[in-house]
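We show some of the complex, not the whole, and keep each chain where it was.
We just call them A, B and C in the order they show up, numbering each chain from 1.
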Amino acid sequence: MKFFVQVMPREVLLDSEGRAVQELLQEKKFPVTSVRVGKWIEVQVDQDNEATAKKMVEDLAQKIFSNPLIETFKVFGDKT
Amino acid sequence: MSRKTQVGVIRFPGTNCDQDVFSWVQREGLNAKWIWHRDSFSDQEFDLVILPGGFSYGDYLRSGALAAQSKAVESLISHVKKGRHVLGICNGFQILCEAKLLPGALVTNQSLRFQDDWVDVRVENTGPVCAKVEKSQKYKLPIAHKMGRFFAPADDLKKIQDSDQVWLRYEKNPNGSLDNIAGIWNAEKTVCALMPHPERASLEWMGSQDGKAFL
Amino acid sequence: MIFSEKLKKYRMNQSEYDLAKKLVGRDLKEIEWPLFSALWSEHCSYKTSKNHLRKFSYRNSRTPNIDGENAGLVDLGNQERIVFKMESHNHPSFIEPFQGAATGVGGILRDIFTMGARPIALANYLCFGEPGADRMRDLIDGVVKGISSYGNCVGVPTVTGQTEFHPEYNKNILVNAMAVGLLTGDEKLALSRGQTAGSLVVYVGAKTGKDGVHGASMASESFGEDSEAKKPNVQIGDPFYEKLLIEACLEVIHQDLVLAIQDMGAAGLTSSSFEMASKSQMGLELRLDQVPIRDSSLTPEEILLSESQERMLLMCEPAKFDQIQKLFHRWGLEASILGKVIPEKLVKIYWHNELLTEIDPDLLVENAPRYDRAFEIPTRRLKIEKQNLNESQIKEKFLSFFAQPRFWNRSPIYRQYDQRVGTRTMKDATQSVAFLKLPSQRELAIAVGCRPEIFKQDVLLGSYDAVFYPALQMAIKGAKVLALTDCLNFGNPEKKDIMGEFALSVASIAEAAKVLDAPVISGNVSFYNETDQKGIPPTPAIGAVGLREAKTEIPSDQFQKENLKVYSLQIPFVTVESNSINIENLRKYLWQILLLGEKINFASSKMVGKGGTLWTLLQMSQDGVGITLQTQNIGQLCQEDFYRVIVAISPEQEKQFQELLKDGLFKNSFELLGTTKNNSFQITQNLKWNLQELRMKHKTSAQEVFGEFL
């Protein structure tokens, strides 16, 4: 069973990479007003029960994949 | 009869300042012992545990994030509960924040680059760890990191400031650290960590000996 | 596939195929094509260079002959031995700068720790094109980040290097990395031979993927129309894995668990297994289906040719395998048995019990073709014209330097490298020579050399200079050069003039090395640095290692104190007066400098390089203490002399210094330039600058590429 975890920096201040890309694009005159860069994590789980699996991925996302001080996360199932 | 201070040095996969720190501890006349990341240790064993610098787990995901999940860090939490001391250096600082033993987080330098520089840090608040370090004094130490920019949400930062948890400030901010913070304490003043490397400034030929005061 | 297409795919020519066929005694089987293709490629076989490289055979008592091993060895005495080598990763870095440079660093490190030596330092030699050239900014930034990300993470300090910018590298950049390793006490030196029949063949490290398949033969061709098609070969490095591999390999070697070990570099498993078999004159059984793979679709051919990173092949007694495996597990790594060593000199390759081929490894390794390619020795000679500039010309020239990439500040490069991990670094990349503290408290010097702008005009002089310049840089710091490594970057050797440049460089470097008693103990050849028929200038980069035993402080490149006397000493190597080259004579001067340094403490010292004396003085003033010149001889201040040394000494030692000079080789060629002074950069009464402003101007000079990272 496959899950996806999206992790985004909480504040603009924390998104150095996003800001750097944004500045670069604006300097090059692209009509881009904002760029934010986060992570996309694909997790393949060996577990039949979808609810249990999702619970585990959410747990991992909260404890390991993201740091709540600086990031937010969302977990998606394969269908969503 | 005073016994020699027992110092544990944790090695994670990817730690690369482990030997440097170990030798430094021995040179300063203390007893050094390795702690392997997969092992637990007793909360009676060490007076001080040091988390050296490096790239534990390759700095993947976020620096320190994966190491914070280790057995050794589980034991470290009990060690801290017993009031025993911890010093984190560079990646060790990052791990301590990820393990929630210290407030805040370390994010990518403003330059988005790894930086190897000499910096001067000023001591703001002292405590029982690294007790030889003197308040208001300046120390010349090298930094070498890509994720050394201290960050904490506004409330947390205020708490850190108000409860004298700021340990060291950069004289000249090299990486965009909030409030020029180079090192902090936990609220109980038993755990401290800094981004610069005192072990790399502990002999005459290294370019500075100011790091000696940190043991 | 029709035969001619097959030749093309495997990058062999008809006569090579005919030779292979003759050796094997029949047409090649499917699986043998990739084997011959890889092992007979220029990159693996050195088929063009081997006959010339014999000139590097000179050895002395410190340098045991362990030719054919992964790196050369120097015995420093006091139970300290070092191994070092330099290697190119030019082609991959041009295709993908970050991964190309990173895996270059990873590869050279494996050459070092495979011998049981702990890597203690990295250096690099980089040649870029004009920053404005197509992709060049990204190439520069990517290469530096790649080196930085890999070296920093594995925990080996990058302590020195050299960076050149020249339009002739616009389409062929050079990325050469050097690594130095240390063996202390009775730590075992590991070799790639020594296995006995019945030993197990063990694969350790990362799993095999499709990355880098055909990499070796690709690096043996020029870039041209179809380089787009070569893209999918990118190798991905993982410094974290390499760090684990270093620790695990050093442990198994030092616990005497392995008989032989070799990294999987170019042409991966093929080259490591065949070379190990050939060197020990024994055979192997190799079960390709036992190779740990990342991707189940891998074919036997891909497994043989994959250049996935961070993998090693080792041989051990069967009884020791369990211990090895346990140790690797401790570091989170796998060890898998691929087969065993057999007495018959045959490599037998199996795929799920099917014998794909059995072949004498010597046919692929020892019997690879050798080419005595035609060459024409270049005769061009540098014409040195004596400058005689007046004040305003000096000013104009000096100020023009700041804008030229050649004069850019390199600190945005080396500040991205961890220069101090390992706590051995005494002198970092702010100095022209890096120094590391050895356990015996002696000091190890590392410098790289090769100035392509000289090679363009004079290959002979350039080659001597590539050796002597770093040797002199060491001498003025009190260190004696001990041994050299090289990375010979050239264009297409099938062209007579290029081959001539190569032949002359090798011969002259070998000659200079012998004169200095500093053997060339390891090296690497990179041909085909050519795009659309246009090649690079000859660029044989040299890595030099030296030793300093003095108890005194190492002279700094920069002035540290006011009121020091600053002298220049001219070595009549190629002088304006006589356009002659005499390297025997040069050695005498080098010794004289070493002797002078034993009697007089040079507070600061630097060799005059690009931009002549004036620019060198500016570099020496980078810490804020500058100079007020007293000399009236300013006409040649911007002349790039071969060679001029600048030293600063205390006024108390001035008299003794002068006497020593008058008694020696420098009696007619020394001069007092001036006195050090805070914040001053004064040439004459009329020609002076605010040093602070000049320093700032220099500091920010590379902004165009590195932004505001100062």
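One rule holds in what follows: contacts are C-beta pairs under 8 Å (C-beta built on N, C-alpha and C of every residue); 3 or more make two chains touch, one makes a residue touch a chain.
Computed from a predicted model, the values in this text were never measured in an experiment.
**Q** Give me the full-complex composition, label by label, with copy numbers.
**A** Beyond the single copies shown, the full file gives A x2, B x1, C x1.
In the analysis below, only the chains that are shown with their structure count from here on.
**Q** How is the touch graph of the chains shaped: line, ring, star, complete or other?
**A** If you draw each chain as a dot and join those that touch, you get an open line.
**Q** Centroid from C-alpha atoms only, then distance chain B to chain C, rounded to Å. What do you get?
**A** For chain B versus chain C, the centre distance works out to 35 Å.
**Q** Based only on mean CA positions, could you tell me how far chain A sits from chain B in angstrom?
**A** 28
**Q** Which whole number of Å gives the spacing of the CA centres of chain A and chain C?
**A** Once rounded, the distance between the two centres reads 41 Å.
**Q** Touching two or more other chains, which residues of chain A qualify?
**A** Residues: none.
**Q** Within their complex, state which residues of chain A touch chain B.
**A** 13-14, 16-17, 20, 39, 63-65, 67, 69-70
**Q** Using the touch definition from the top, list the residues of chain C that touch chain B in their complex.
**A** Going by the criterion above, the answer is residues 145, 148-149, 152-155, 238-241, 243-244, 331-332, 414-423, 425-426, 437, 708-709.
**Q** Would you tell me which residues of chain B are touching chain A in their complex?
**A** 61-62, 65-66, 69, 98, 104-105, 107-110, 112, 151-153, 156
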